[in-house]
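This report concerns only the one structure given below.
All protein chains but one are shown in place.
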Amino acid sequence: MDLNILSLLIWLPVAGAAVVIGLPRRRPELVVPIAFALSVLTLGLAGFLVVDFDSADAGFQFVEKAAIWSDLGIDYHLGVDGISVFLVALTAFLFPIGIVASVHIEHRRKEFMATLLLLEGALIGVFLSLDLILFFVFFEVLLVPMYFLIGLWGGERRLEAALKFFLYTALGSAFLLVGIIFLSAQANDQFGSPTFNYLELLDLDISRTAQYWLFGAFGIAFAIKVPLFPFHTWLPDAHTEAPTAGSVVLAGVLLKMGTYGFLRFNLNLFPEATVQLAGFLAALAVVGIIYGAAVAIVQPDLKRLVAYSSVSHLGFVVLGIFALTSQGLSGGVIQMVNHGLTTGALFLLVGMIYERRHTRDISAYGGLQKVMPWFAGFFLFTAFASAGLPGLNGFVGEFLILLGSYTRHPALTIIAAFGVLLAAVYLLWAYERVFTGEPDKEENRALTDIGLREVSILVPMVALIIALGVYPKPVLERIEPAVERVLDRLEERTDFESPLRIDDIADEEVNR
Amino acid sequence: MVDYIWIVIALPLAGAVFLHFFGSRLREPLPGVIATSTIGLGFIYALIATADFFAGTGEAETVHLFDWIAPLGANAELLWDPLSAIMTLTVTGVGALIHLYSIGYMHGDARYGRFFTYLNFFAASMLILVLADNFGLLFVGWELVGLSSYLLISFWFHKPSAAAAGKKAFVVNRIGDVGFLIGLMLILAEFSTLTYGTVLEEPARVITTGMATAITLMLVLGAAGKSAQIPLYFWLPDAMEGPTPVSALIHAATMVTAGVYMVARTAALFELASFSAAAVATIGAFTALFAASIALKQRDIKRVLAYSTISQLGYMFLAVGTGAYVAGIFHLFTHAFFKALLFLGSGSVIHAMGGEQDIAKMGGLRKIMPVTHFTMAVGWLAIIGIPPLAGFWSKDEILAIAFGEGGWFTFLWVIGLITALLTAVYMTRWMYLTFWGEARWEDGVHPHESPAVMTAPLLALAVGSAGLGLLNTPWPFKPALEHFLEPSFEAIKMAHIPSGSTPWILAAVSILTAAAGAWFAYRKYQGADAFDIAPVMPRRTGVWRWVGNAYYVDDIIGNLIVLPGKLVAAWTAFVLDSEIIDGSVRAVGGGVRRIGGWLRPIQTGFTRNYAAVTFAGVVGLLLWFVTRGVG
Amino acid sequence: MEVTAGWYLALGALLFVIGASGMLLRRNALVMFMSIELMLNAVNLTFVAIGRHVGDLNGQVAVFFVMVVAAAEVVVGLAIMIAVFRRRASASVDDLAMLKG
Partner (left out) sequence: MAELVLFIVFGIIAVVGGLAMVLHPNPVHGALGLMATMLSLAVFYVVNSGHFIAAVQVVVYAGAVMTLFLFVIMLIGVDKSENLEERLPLQRQLAIGLGVAFLVMIALIGGNAWITAPQAATEPNGSVEAIADLLFTEWLLPFEVTTLLLIIASVGAVALAQFDPRKREEEE
């Protein structure tokens, strides 16, 4: 079956963007349906990819390879494995929702939809590319549509926020580029010809000090993207100024490029450095968890609150990744998907209320539950999913991460556990201020509950949140082989022994 | 085989889902009827399953439903053994009666359907908690019960106090849950799985007493959060904001006992860690005394019962702490009945008095509400421990065993006895001020007896409170409950009632204290005029004022923990984050701009300057050639 | 005393420096322009001198091209100067400092 699905997944949205731009200006009503149809088509492809993905095979599947610049060793090399398949699915899932959520945007609607589709293509490209330069190109290219998303259709301080976002990430990726080039130089010395092919670079043996520097170079770019604790100040500004669809995609998928980067590149290419620096990064992550949650509690602006909650949740993901245990890693990967859903939904909801009242200030609201019961119901449901209530998807990831990383970083994980408590505090306190009590302000009384369109995008997300919470087996099944492979490589290349390996538990169960 | 047991959970869960979508469309009593029937059916199934269990091999059975989080050994598996049986029966039995009662009580409420959705959802979550076969699923039930208590406490969400109480309950529970989570981390680290089978089967082989103590202490923190023991008890009195059936079901009969159940379930670990067991007992005893003292001066009819519940839970913790697991479960069982009875009774009083909850404005309801008064009398006698009612048997057994264990536990027995005295006093005060003496109603209030649908459950519970004591009476009949729970605790060395004549003496002593307390309170409030609900202790001492305000615990926590917490968070957010970190980022931008500023004057605008610079470049190039020595 | 290529190179260098200094010193745009032409000629001289020394015609071809380019440059340069200086009475380059940083 040689239908190279991965290329289709990337270039279909990009082509779609071109189509949307080409639509005649006289027929604006065509824009949204066509954009939506294209993104749903991509979703279908992604669905097919997930279903057809063979969970037994831990390596890369659906691999495609074509030379771009052979003497430099750059080639169009795509592949997907347990770690990236669900991120691609998540991307494909969030974009149709983002499109439907931004139907109300009148200002230059065609360009908006085209930018979204372009962003989707580039994002999928990032998760699928196995060639470092290709990865870097997609990593950089998607900054542009994101910049315009925030810069053109954002809130009041949109230009400043967009610029800050762009420059901050670009600074990071500068280091990334240096690292990539250094790697290819190393490849040139050891293999004779420079190559950016990820699979070949895996067998490179890099001196310990070089690994530290490279880990740092790659690490800074991804840490800014995650965002890890000290590098996070661009996120709240970017989120508050981004339009709803922008926020959903930014929180839902863009942030995962950082954690995906750590998992795909840092852990595999620089094993010794990873083992040494795991403690430090786990510490940064835990600081992020507590810091993000604490700051979220006192945020007056609803969107900033959700933005800081993302900092906290992604702190969990990084803690899971650098726990270097099978539970921690699979927890981290599944939590990337879960966070995308819950925070995506939260941003949708905040967007809906913003469309009605045009303010994100919590004190402007009050007693909405009486006026908008269905909206309050969805908000409470998503808030609890985000706070990691068992039975919903947030819990599965956090439970795996917390229990998985205790064995490696006991003290840090205990502190991280308090993050779960703080999450409940800021979400419920916000819910209390916005929804309970009497709707005293006049404008609040006149609000209408959410309509069919809005429910139609919330229901699939809620369904997925419940499904992933109650029955995460199909997802975990596909993630585990890829995670085990990462750990096997780590254990081969270093004298590191990852406790509680899943296969140990399996045989413990057997001989019980 | 009992593999149909999952129906017990599925029924209320289905009820909840159904009512969530269609509840608001159905006419008034229908949602209530549906909800009551689902939990009633659950009760019947539980009975059948219990019968099956004893007919069968008598071995604990695990029912595997589906894989949940396999890497942690936390799958959807249910455990059916006597301990979970007794708990399921309590939850579904008392639950059904309370559902029935709520049909009447919630009459006319705007969100009638939604109430029963949450009630059924609570029942399903509690059953998950009780039937779980691994700590993962137990934790799921644990937090879902917390969620339903949040939803039900803030049911009348338009009341800001109710919303705040709901949030307070959930957050405090979550503090306990963090401890619980850390305990689970330790368990996974040691046993590399969460299933009860691996963890509780001779844990001594895997972990040291030190680790067992650590694990159990963490679990105790979780239990203290859920069962409202010191230091995490202060959410329960505020939880009275919720409708009374909620208080009865969640904050008296079932949810708060989750902590006791968990300690009983992990008895194997507590056996290894004697220090933790002693800690549990001590926490229990002191919480009992502490809460009982507060109850003395509460004026809200439900808050008295709330503190009483905390106190009775203290007794249960004392029991499981001393190793008397059966006595603890027995008291849990009886307490569920008589405390639910008292709560529902007070509910019907509130219902009759048009929402009035202050006992200072009641009195003389004896004649007007005969059925309620009779059932309340039964509940009153049961709780203060007058034989042959249930309360006496279970409380006395706990005290007897505690006395029997000797040493530190005997001291705890003394505390238990004093608490029994205080219980008798505040409960008699509660009875007297509500039902006897002159009527002190405000004008416009004309109480009437509650409808049959409310009094029927009261009668049923009254029968339970009176009769259930015989289930585990040590003397005349064989202790049936002990035999029933045997399979669950066979591997555990249980503490028993001291043999010989001591139990008789102890029984006499506790009856005497109960009677003395009751007589003292009766004499005290009978003489005093209606409004001088004078303090039991002399007015002058500050202690009385402290007791009145529940030792100012709420205010202490308010400004010792919550306020500084907010300040720190505010400082982090608006100073550290937006000034220092974000500031440094902006500073980088500013710095670049400044450096740019320095370089700007180089562009003078004069062509000749630029020509000069170019020529300087040429000369420089030549210089480089010269220095390298051409040729 | 036989005139070698070196001599011509020295002369060329001298002329070049004179042109350069003219460029730096004089404010009048036209004089600056003429200084450039002088510098170009100086270079042409060196081309020819070396061409002869090496016995290769390419030197002279290069000079030919230099001249062509110089001619084009003069044409355009003067046109610019006319266009600019019509608006400004003075021909001083220093007045044209609008592109100041």
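Note that the chains are named A, B and C in the order they appear, and that numbering of residues resets to 1 at the start of each chain.
Everything below uses one rule, namely that contacts are C-beta pairs under 8 Å (C-beta built on N, C-alpha and C of every residue); 3 or more make two chains touch, one makes a residue touch a chain.
Note that the structure is predicted; figures quoted are calculated from it, not measured.
Student: Shown chains touched by the missing chain?
Tutor: Visible chains that the missing one touches: B, C.
Student: Could I get the residues of subunit B that touch the absent chain, sorted low to high?
Tutor: Those residues of subunit B that touch the unshown chain are 606, 608-609, 612, 615-616, 618-619, 622-623, 625-626, 630-631.
Student: Against the chain that's been left off, what residues of subunit C make contact? List them.
Tutor: The missing chain touches subunit C at positions 1-11, 13-22, 24-28, 30-31, 33-35, 37-38, 41, 44-45, 48-61, 63-65, 67-76, 78-83, 85-86, 91-92, 94.
As a working rule, only the chains that are shown with their structure count from here on.
Student: Could you state the distance in Å from the CA-based centre of subunit A to that of subunit B?
Tutor: The computed centroid separation for subunit A versus subunit B comes out at 37 Å.
Student: Subunit B to subunit C: how many Å between their CA centres?
Tutor: Inter-chain centre distance comes to 96 Å.
Student: Spell out the residues on subunit B that touch subunit C in their complex, using ranges where they run on.
Tutor: Touching subunit C from subunit B are residues 600-608, 611-612, 615.
Student: Can you list the subunit B residues touching subunit A in their complex?
Tutor: Residues of subunit B touching subunit A: 66-74, 136, 139-140, 142-144, 147, 150, 154, 157-160, 162-164, 167, 170-171, 174-175, 177-178, 181-182, 184-186, 188-189, 192-193, 198, 566, 568-570, 572-574, 577-578, 581-582, 585, 589.
Student: Give the list of subunit C residues in touch with subunit B in this complex.
Tutor: Residues in contact with subunit B: 20, 23-24, 27, 32, 93-94, 96-101.
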